[in-house]
Structure formats: structure tokens, C-alpha cells
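Yeah, one chain of the complex is gone here, protein chain that is, but the others are all in their spots.
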Amino acid sequence: MAIPVGIVGFRGYSGLELQRILERHPHVEPVLLEHRHDAAEGARPRGARPVRRVNCAPGPIVEAGIPLVFLATPQEVSLELTPALIEAGLKVVDLSGAFRLRTEENYTRWYKEPHGQGALMAEAVYGLPEFYRDKVPAARLLSNPGCYPTAASLALRPLVAAGLVDRQAGVVCDAKSGVSGAGRKPSLRTHFCEVSENFLAYSVLEHRHVPEVLMNSGLREAEFSFTAQLIPIHRGILETIYFRLSRPASAADIVACYESAYSGEPFVRVYDPGKFPDVHGVARTNFCDLGASVSGNRAVVVSVIDNLVKGAAGQAVQNMNLMLGFAETEGLL
Amino acid sequence: MAIPVGIVGFRGYSGLELQRILERHPHVEPVLLEHRHDAAEGARPRGARPVRRVNCAPGPIVEAGIPLVFLATPQEVSLELTPALIEAGLKVVDLSGAFRLRTEENYTRWYKEPHGQGALMAEAVYGLPEFYRDKVPAARLLSNPGCYPTAASLALRPLVAAGLVDRQAGVVCDAKSGVSGAGRKPSLRTHFCEVSENFLAYSVLEHRHVPEVLMNSGLREAEFSFTAQLIPIHRGILETIYFRLSRPASAADIVACYESAYSGEPFVRVYDPGKFPDVHGVARTNFCDLGASVSGNRAVVVSVIDNLVKGAAGQAVQNMNLMLGFAETEGLL
Amino acid sequence: MAIPVGIVGFRGYSGLELQRILERHPHVEPVLLEHRHDAAEGARPRGARPVRRVNCAPGPIVEAGIPLVFLATPQEVSLELTPALIEAGLKVVDLSGAFRLRTEENYTRWYKEPHGQGALMAEAVYGLPEFYRDKVPAARLLSNPGCYPTAASLALRPLVAAGLVDRQAGVVCDAKSGVSGAGRKPSLRTHFCEVSENFLAYSVLEHRHVPEVLMNSGLREAEFSFTAQLIPIHRGILETIYFRLSRPASAADIVACYESAYSGEPFVRVYDPGKFPDVHGVARTNFCDLGASVSGNRAVVVSVIDNLVKGAAGQAVQNMNLMLGFAETEGLL
Partner (left out) sequence: MAIPVGIVGFRGYSGLELQRILERHPHVEPVLLEHRHDAAEGARPRGARPVRRVNCAPGPIVEAGIPLVFLATPQEVSLELTPALIEAGLKVVDLSGAFRLRTEENYTRWYKEPHGQGALMAEAVYGLPEFYRDKVPAARLLSNPGCYPTAASLALRPLVAAGLVDRQAGVVCDAKSGVSGAGRKPSLRTHFCEVSENFLAYSVLEHRHVPEVLMNSGLREAEFSFTAQLIPIHRGILETIYFRLSRPASAADIVACYESAYSGEPFVRVYDPGKFPDVHGVARTNFCDLGASVSGNRAVVVSVIDNLVKGAAGQAVQNMNLMLGFAETEGLL
């Protein structure tokens, strides 16, 4: 029998993606947790299977037999809701940035606002299973990684660990994201006529996802230049990462480094040296695809994910699978 | 009375853009020079003003009183046509890469094919007026710059000249182009369904536009990492350029460097420090827009042009204006 | 010396288009009339030519020597502002639907709200110059036509007048519009991710533009079926119009009917029988392009305009030209 799991923020793009993934999952049933002003629904065909709804409060959630709640909410809402949910004995998978940065100080520096839940943040497990898999099953509070950091960290951590990166020359990560990354709340920035036939850099050297990449890769802030840009597509992130090699190495060496680091990983795929992945290849999948080229001591790596799947809802379900004891890939292949 | 000027390759995107610009130009009249298998035309409204056509051979061109010919053709066609046109006393503005690289050796290294017109290449004037304006009026053969190098060179040359760039750490240019940059000849790469909702790197560390940037900026090849990527838009190039500062400087210092270098230039515009241009701001214009940010010793510059205008047809008309003695901005503002 | 003309609603898509057209107009200078909460501006390059601004009230407008004001505002704002502007002796070109429908009763039926300015509405001249040119120059209040009705009326009126349409079988107008037609105010309906890769009918058989088509074409409501649909493009309207012929006629006969009706018209173009215009052919122009096919007694006509130009700002300038005594095409070719 399917286990009910809750979704707060089910009308945002991450929440909608969670619904789509969980509806195909063999062991769980998505339940919509109604919270304040959820946006109005569009028309649906008659006879569409109704989805269960429960009031978003610890009592009703526990009564409904729900063991785990996804928060697909802005960080201020996650900060507000999480303590009571944890208190009630529920497992929480938070897709926002509320609990990713370990210390209140670090959070306040990047998010420009107070935090106030330092103990919970310290306890939270950062859910990038390819790096921290052993900590996930026992987590009460799972902090799901940001979309940009997922792609950048999977590309950078093995190379930095192998000492291939000349850290003094610095690492550049030029990131491009589809518009769903900006959320579903309407704004001039996401208006079709402003996005279509356009391209722009919206965050240069100061994106709040930077500290996550530093935590995961081991790079220092002064070594890492990051720019976030908006592509006129719905979903997908492509990051072009540039660095200098610290010792002679070929594209094949970089590919070999990835294959060794991700041997057996179901969701990381590597391309032949000099070949590169594109957004179409990962759209609507939980894969992160990697490719590399080298010329002299200059190296370029391309990392691609679907920002709504491996960058949000898919990775959240991957974490849920580990937390509830299912196979890690269940519902994701 | 309008002076007739010829266009070879009038059905490609650069050729079509030349027609559009020249039809509004007060002093010249575009004449289509028919060459081999020009693609079939689509339907046009009745009564549309007919455009003059002349056979693409030196005799008929001279007879038609045409003093200047634009070659909006692939480099192999430009190589084939140019000698006879020059011989016949015509001025040539070549939009291809045929005559940009100064030596046959350099050409063969990047274009992977023989050249055979070394003397003409040595004579050709590289038409980036912001840098080489004084050589343009007397040119017989004007080599119009590539689209990527136009944006990159305008961004880099003043900073390198001012000694602001730490060349040892290297410069990264992450370039993104609209699909018209790939030409009008149909291919799977430009099929709507392959481009739409996609994003990919199609040339990593080996694009044939790289040597032009080196020539213009003064950087050495080992100091410059370049990647070209395809955005699902029709027109526009945005380049995100990363470097380390060689001495303490702010974004305002970079902006000041640009304002000094481009003071009085009609087609280069600079944004306030920390503000960045986008593709919409330059679409269908001959402008190059520049913006800059700095954090510590990490600097980022964004350079934007319309690849079909400042990156091709507009710059070609800017050069034509100088070659025929018109005001440089005629027909371009 | 340029005559100053005012624009209220200069941040909407029609207002922005008015600015672009008027900046190239040889005889007038656009002045921005500031009204309440105009949306925040984006970044602009340094040194961009400042546009004059005046407070949107009759006194300051008159003092600034402005003889004519464009209202690129929602109909409720136009209803509120117009009486005082007219009172102050200003000419008004209203781009909203506020004064198009002749009677308050008709207005209230289609706009579902009271009007309250019946006398002004009765006086207003409906500015489709191809049909009502002689009334435009003397207008105090010019009501600029809707975008859908412009394309539909130019296609239908000559055919109905010539008795070619079997009115009993009914006329179908299947209309498709770019997203700028929905306005610049952000909403879920215009969010890039909702529009891209989508297509939908948003108004079926009940659009408030219907009564304008009836007025212009002479058709009765029961004879006319209209559906409005959203295409994932920025600008452009294409209407596919179906009817039965009331007597034997060919596509060439329909084309001849159009050529006779629009002989000498600078902004209506006709295609050869069986050939059809597309959106690219009219984008950023003030043209309306028409094409026709016939099979047996079934006829299809396609009418295309740029919704922001011939469907809004361009037609408004065409009317202004007539009202201020300039050549009708000034600034529009």
C-alpha cells in the first residue's frame, strides 16, 4: 500500500514537478498540504483523478499518516514551518535555501536576513547523495541542494580532490538556467515578452548559491567566479566551467577522474573526451551529464542537469527514497 | 542620386540584413548580384518594389556603375571571387573569414584549408573602425570582423592596454550566440526542434574566431579560453568575460577605462558599474553595450551586440560609409 | 522644429512602441506624461538621450506646448483622463477600448461595466483611416481601433460590401496573437513557462473586440464566430477567416476585390491568389498583408498585422499624422 507523503507549495514549479514524479512512484502517494494563498488552479479535464488534500498543520498531517513532508516553499516559509513539523515527529525534505549553509552567520551574509533556527540548521543533512549518502537515511531535516550548486559541485569536487585544479588561477563557472528557476510567481523578469529573444546575466559574482559550491568543492570564495544567466527555455541548467590544470592532464584524464568518482552512481553520466552534453539530453530526467576538453593547461568542463529534477524535485525524491528505505532510483528512471 | 552597391550572397542572413539596412540608407541603393544557386524566394506581396539585379561578374558590375561590393558569402566563395573584383577596380567589403588572419599560415592553422591569396590577405584592412579607423577609407579590400571577435575585442582591448588584466591567470570568454550566426543553410543543428528548449556548447577552446581576438586584444593564445554556445534566439551575442585584476581596481575603474577609450564613439555604450546590458537592448542596432562588476580581484565584463548588425551587416555598412566618404553613422542610427 | 506630443502609459508595450516610432518621426518629439505608479525602469546605457517628462495633468501639458496626447492606458484610465484633456483643448488619441463602441449600452454589454461618457463616445472618431480617413483630421477625440478588429475589418469589409460573402452560412475568424497583446503587467498567463511550448484558446465566441468587427464589416453578430488564441511569440496577429461564397468566384476575384478597395493605400498589401503572408513579413511594420484561396464555394482569407504597430502604436501615429497635418506615412515606412 502506498505511503502518503505531503507537499507544501504544490503550485510552484518544484511542487508541480514533485507531484508528477510522485504520481508515478510505486510506493508513495502525494498529498497536497494546503497553506495560505495557494494560486488558483487552471481548468482540468473531467474525471481527472482527485489528489488528496490535507490542511498544512502538524496535527492533520500526522493524523493522515504522513511520515514525510516536502517543503517546496520560499526560504522564509520553510523557516517558519519546519520547527513545528520536526517537533511533531515528521521528516522534512526542504527544497529552499533555509537550512543549507550550516551557520546563521553564513546564512545572514548571503541571504541578507536573520535566520533564528541555528540548531536545526546545524542538524540538517545536506542532501547531495553522491557525496553525503550515508548521512541521508537517518536525517530528520534534509536540506535539498540548490540547482546551480548541484551541477557545479558534481563537476568540481572530484577534480579539486584529485588536485587537478590550479586554484591560484581561479575557477570560473558560467551558469545558464531555464526560466522555471525564477519561480512561478509572475514578475516582469519572467514575462514572456521580456524573456523571449533575450539573454541576460542577472547575478554576477554574488549569487547566494555560491557558498554551497564552496562547501561541496573545497574551493575558497576568492578562487571562484560565478555568474547566473537566464536562457529563454523552460527547464535546464548548463554550466561551463573553466580552470587551469595544476599538472599536465588530458580531457581523457578528466573523464577518467569522473568515471572513478562516479562509478556505480546511477544519476551521473560522462561523455567521451571532447564531447559535450546538452539540455535536451537531461530534460525531465534526474541525470547530471558531464563533458570535458583540454588545450594546453586550459580546461573546460560542461555540466548539465534539469533544474526541476536533479536540481530540485528529482533529487528530493532521491533523498526521500533513502530516508524511507526504498531503492534510491525508485520512480526516477 | 543614390550610388548602387552590390551584394553577393543576398539570401543568407547577413545578406538579408545588408538589404534591410541599405534600403534605408539615404545615399546608396542595394543591387543584388546573382551568383550560382541562390536559394528560392518565398512569397512576397504584390507591388513590392523590385530590387535591381545584376549578374555577379566584374564586367556587368562595373557597367552598372557599382563602385563597391559586399561579399556575404562563405570564405571559400570570397576567396574565389575577390581577386577578379579587385582586379576590375572594385572596392570589396568581405564579411567572411577569408582575409582576416594576415598570413596564409595562420589561416591554414585555424581554417584547416589552404588559402592561396596571401598578397591580398596582407593588403586587406581589418574593419573594426573603433580601433583601425584611419586605415579604412583607403582600403581596396576590407575584411569585416567576425561577430564573436567584435564583441570580445571591444571589451578586452582597452583593459589589456591599460594593464588591468592579470594575463598569467588567463582570460575566459564564455560566448553565446543566436541561431542566425549558424547561417541560413538548413541543417539538423539549426532545426527548430533541436534548438528550441535546448542549450549547448558547440565549440570549446578551438573556435576559428579566436585568432582575431588575440590580434585585437594583444592576448596570447595560452592566455585566452573561449567557448561558443547556441542560444534559442534569432539574433544577438552575449559574451561573459572573466579575468583577475593585475592591480586593485573597482567596477567604476573599468567603466572609466571604457569611457575614456570609447569617448566620442557612436556605437559603443557603457553601463553603470554593476549594471549589465542584455540582448534586447542591442537587437537590430549597431551598438556594442558593455557592463562590469568586480569582487576582490575577480572581474566580470559583459559585452553584447546584434551578431547580424555590429557583428556583420551593420559594421560592414559602417566601413562602407568610411570607404565611400559618407558620415560613419549614416543609415545606422 | 519638432512638435512635442505626449504619451500616457509609456511603460506598457504600446507605449514603448509609440516611443520607438516617434523617436524616428521627423516632425514630432515624444514627451512622457507621468501618471501614478508607472513601473520601474530597467538599466540603460550611460549617456542615453534623456526623454522629456511632464506631469500628466492638463495644466502642465498645455504649458509644455503639447497639442496632442496618446493614451496607451487601460480603458478605465482612459475614461478617467479624457474629459479633462479634451476640456483643456488637447487632441486625444486613445488606444484603449473606452470610446470605440458608439453607445454606452453597447459598451456595457461587452465590457461588463458602466461608461458614463456617452457624449464623448458619440463624438469620438474611429481611427481606421482606410475606411474613415475623411473624419480623422478634425477629430478632437480619436479612438484607435483594436488590434484584432483592424486585421479582421480590413479583410472582411470589402468582401461583404461586394456581396461575395454568404452571410447565412456565417463567417469564422480564427485569430492568433503574440503575447504582447496581453499587456506588460505580469500575470501567470504571460509567464514564460506557461506560454512557451504551449498554445491555447483564451476567448471563444465572446471577445470584446467582436462588436468593432461587426461595425466595420457590416456583419451581424449571429453571422460571426470569433476565437482569440495565444501564440508563443512576442508580436504579430494572424487571422484565418473562413466563409462560403455567395456566388461563383475565384481566389483571383478576391484578390482583385482587395486591390480595388485598397488601391493607393500605403499600408495594405495583397498576395497573389493562393499565396499567404506570414507574421515575419509584417513584424515591426504598419502593413496589413492579405492572401486568399478558394475551393468550390469555400473561401479562406489570411490577414496579418503587427499587433503593436498597425494594431496599436503605428495606426495611432498614422492617425496623429492626419490630425496634425503631416503626410499620413510620415515615420511609418
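Letters A, B and C name the chains as they come in the text, with residue numbers starting at 1 for each one.
The definition used in the following text is that a contact is a pair of C-beta atoms (placed from the backbone, for glycine too) under 8 Å apart; a residue touches a chain by one contact, two chains touch by 3 or more.
Keep in mind that what you see is a predicted model, and the values were worked out from it rather than measured.
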item	value
Visible chains that the absent chain touches, using the contact criterion stated earlier	A, B, C
Of C:S225, C:S250 or C:T285, the residue in touch with the unshown chain	C:S225
Touch with the omitted chain, as defined above, among B:V136, B:V165, B:V179 or B:L245	B:V179
Of A:V270, A:V294 or A:M320, the one touching the omitted chain in the full complex	A:V270
Missing-chain contacts mapped onto subunit C	168-170, 172, 174, 176, 194, 196-201, 204-206, 222, 225, 227, 229, 231-236, 238, 240, 242, 244, 274, 276-280, 283, 293-298, 300, 302
Absent-chain interface as seen on subunit B, which is shown	13, 39, 178-180, 184, 186-188, 190-193, 195-197, 232-234
Sites on subunit A contacted by the missing partner chain, in the whole complex	43-48, 196-197, 255, 259, 269-272, 275-277, 281, 287, 289, 291
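The rule is short, and it goes like this: only the chains that are shown with their structure count from here on.
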item	value
Most centrally placed chain, judged by C-alpha centres	B
Subunit A and subunit C: spacing of chain centres that average the CA atoms, whole Å	46
Geometric centre distance via CA averages, subunit C-subunit B, whole Å	38
Rounded Å distance, subunit A centre to subunit B centre (Cα mean)	39
Multi-chain contact sites of subunit A, meaning residues that touch two or more partners	196-197, 232-234
